[in-house]
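The complex appears here minus one protein chain, its other protein chains still in place.
Labels run A and B following the written order; every chain starts at residue 1.
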Amino acid sequence: MNLIQKARMKSPWVLHFNAGSCNGCDIEILSCLTPVYDIERFGAVNVGNPKHADVLLVTGPVNRRNERVLRNLYEQMLDPKIVVAVGTCASSGGVFHNCYNCLGGVDKVIPVDVYVPGCAAKPETIIEGVILGLEKLAKMPAKARPGRQEAKAESAEAER
Amino acid sequence: MRDLLIPTLVLFPMAAAGAALVLRGRAWRSAIVGLVALVLVGSAALLASNGLLRYSPGPLTRFDWNRLVVLADGVLLVWFLALAWTRRHLGALALALAQAAGYVVLEVRFGERLRVQSNFAVDWLAIAMVLLVSVLGSAIALYALEYMDEHERHHGVSPSRQPRFFALILLFLGAMNGLVLSNNLAWTYLFWEITTLCCVLLIGHDGTPEAVASSNRALWMNLVGGCAFLAAMLMLASAQPVGEPMSVSELVRGPTPYLAPVALLCLAGFTKAAQMPFQGWLLGAMVAPTPVSALLHSSTMVKAGVYLVIRLAPAMQDTGLSNVVALVGAFTFVATAMLAISQRNAKRVLAYSTISNLGLIIACAGLNTAMAVSAAVMLLLFHAVSKALLFLAAGAIEQRLGTREIERMESLVLRMPFTTMLTVLGVLTMLLPPFGVLVSKWAALESAAREPVAMVLFVMGSAFTVVFWVRWVGRLVAVEPGQEPELKESIPPLFLWPMVGIAFVAVALSLLVTQVMLRFVAPVVASYMELGSQGFQATVSDLESRVGSFPILGLTLSLLIALALALLLASSRRRQAVPYLCGEPPMEGPTLAARAGGDEPAPIRVSGTYLDRYFSEDRHSLWMTAAASLLLVAMLGVASL
Partner (left out) sequence: MSIVDTVLRLLLAVVVAPWVGMLLVGLDRKLSARLQGRVGPPLTQPFYDLVKLLAKQGDTTSRFQTACLALFLASNVVSLALVLMGGDLLVMLFVLAFGAVAYIVGGFSAKSPYSQLGTQRELLQLLTYEPLLVFLAVGIYLRTGSFLASAAFSHAEPLLPEMPVFVLTLIAVFGIKLRKSPFDIASSPHHGHQEVVRGPLSEVAGPSLALVELAHWYEVVLLVALASLLWASPIWAGALVGLGCLLASIVVDNVAARLTWSWMLRFGWLVAVPASILNLIYLYATRGGGG
């Protein structure tokens, strides 16, 4: 593992976006920051700005009103970046599956790297999900990530 | 040749002023202004290369120059009376009457004592001032050629009043040169009053009610100064029956027994330099066309006031008067810097900043040590150049945008990139190391270190100063992420070259600050102070005082390296960005907006903060004026003890 990979592993700055979640998963994410789980041990910091973030944690099934926000946030993040869908809703739409106002999962809008199951997802699972994602992040090439444009095109199609 | 220099510097612009009145065509005007610029710059350079000089014009056939001065003074005083009368300004009328009466007394009772062996004396302080007046004044006059055409087009002035305008400007330059070169107080008084007249008429040039009101204010405030000047001459003439009571070089040879006239002359200087409580006239003066403001603020008028105070510094060395003068200056420095924070009008910010810097110069002259006087002279030089640049840029911006409001200059870098660059450069040279004004401020702080009161005031004033400059620059350069300015802008050549020239001078002077110190400042200090008390030691790389050192060369090199690094880092490839708006993508359109409730576009705007709650004029001007007036009373009291 070279230095850059190691640094990427050890310094995940996390952005959290609630795309219509019931707040169950959100509370579990915040509990990761507390003394009990203390994800800052791994260098993780909860940031409020996509331009500073490496990891996007999304909760909720994504509906038609916040879809553009999610896409915008994702695009504002610098490469390399990973997306972790936290909870059942974010992974597949959950109980909102096929609901008329919901798109049914984060991967309908942006490419997702890790799916964290659970309703709500447990903090331990979230942390494990992030670390899984980080391993992927560390291995990402120095050049801009391939396939991003295709992913966008796909999601635009899915929207139609 | 040498003997022709001073008449050329003083009389040539005045003669050209007459010519500008007669030859009214645009082409003639340009030719006259261009010729004056050439002649002034050339003779000023010759004067500088010639060095120290004492000179008195030989008698014209059957005509004595002193008589001519009396005649001119008479004409001037009648003019003031007429002005005050036609404008129905009682205060000004009373002051003009008092001055006329005083002048008659002076002439009748002490006529013979007004003569001086050499009527002109050139020392390095005068040379520095002549260079400023000639170079900056010429540049501003050239700029005005372009500016006034547009100004009259915009205001629909017909027939053109430009002949009068340029005649006044040229007369102003000649009078300024006369003022700084003259060694005879009576002659200085004449030139002093000419500058007042030119200033008053130029402020009222547009003839709008606002302009006339400002012009009236300038009239009576400067007439107060004129009265003080005259009173000082009367006291000197009556107090000193032998020798040459009017000789400036006699007066400032060392600590003088005649403190009261010196205090009165300082008061005259304060009115001209718009020190508190006389700041009102300079603030009002910004209604005038911008070249006038540039002239008033940089090289002429207000600089005459501080020039006089610096000139008088040796006469009040080690006296209580000197300390009070320092206090008046330092108070103005802090108070006006504070008021500038709440100003939204760019020209008003510039005006307050001028008054503030003049206060600092006067404070340094009042501290009256070798270091302090060095600081005062340096500040005089560097401030003039930077301020001229800033005013010319502000004028160019104003003509393009039709506003002086700082808030409406937002994103100006997209519309006028080159002018914005020059403005920012002007602010940088006012504000940051290693540029000249800051070196002077450093010198001022070091020289004030033993004077705790002055020191504390200097520190506070400097802190306030940063706020209003940085905020203005901040508005100019604000652009939405994703917008990149292109460096293309069409600027009329008569706007471009004076600005570029002055910007070049500002940067070059700053780079050569040690040379400026050696050539101009050190000789002034040497002539002022007893031998052995040097202000600053200038080596190739450093400026050193007893208590510190300013590594000019080191900092300049560091700045260059840092700039290279900055350019290198900024040249790396980057992606187009959209601003972060809590995740909402910005909407298409000319201004920044995002979707709000009901999907309506909500415009997003953050304006500058002006801290009215703490720094507004309403809140402070009353007590500040009162305090400043008290200080003036204290000054006169200390001097008459």
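The definition used in the following text is that a residue touches a chain if its C-beta (ideal position, glycine included) is under 8 Å from a C-beta of that chain, and two chains touch if they have at least 3 such contacts.
Owing to the predicted nature of the structure, the values given are computational and were not obtained by experimental measurement.
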Hidden partner chain, touching residue among A:31, A:49, A:63 or A:125: A:49
Using the touch definition from the top, which of B:157, B:401, B:445 or B:526 touches the missing chain? B:445
Among listed residues B:27, B:242, B:540 or B:606, the absent chain is touched only by B:606
Chain not shown, touching residues in chain B: 410-411, 431-433, 438, 441-442, 445-446, 449-450, 452, 455-456, 459-460, 462-464, 466-467, 470-471, 473-475, 477-481, 484, 547-551, 555, 558, 561-563, 565-567, 569-577, 579-581, 592, 604, 606, 608-609, 613-614
In the full complex, which bits of chain A touch the chain not displayed? Write them out. 3-4, 6-8, 10-11, 33, 35, 38, 40-43, 45-49, 51-52, 54, 76, 78-80, 142-144
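The criterion applied here is as follows: only the chains that are shown with their structure count from here on.
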Whole-Å distance, C-alpha centre of chain A to that of chain B, is 60
In the complex, go through chain A and note every residue touching chain B. 17, 49-51, 68-73, 75-76, 78
Across the complex, what residues on chain B touch chain A? 575, 577-578, 580, 583-585
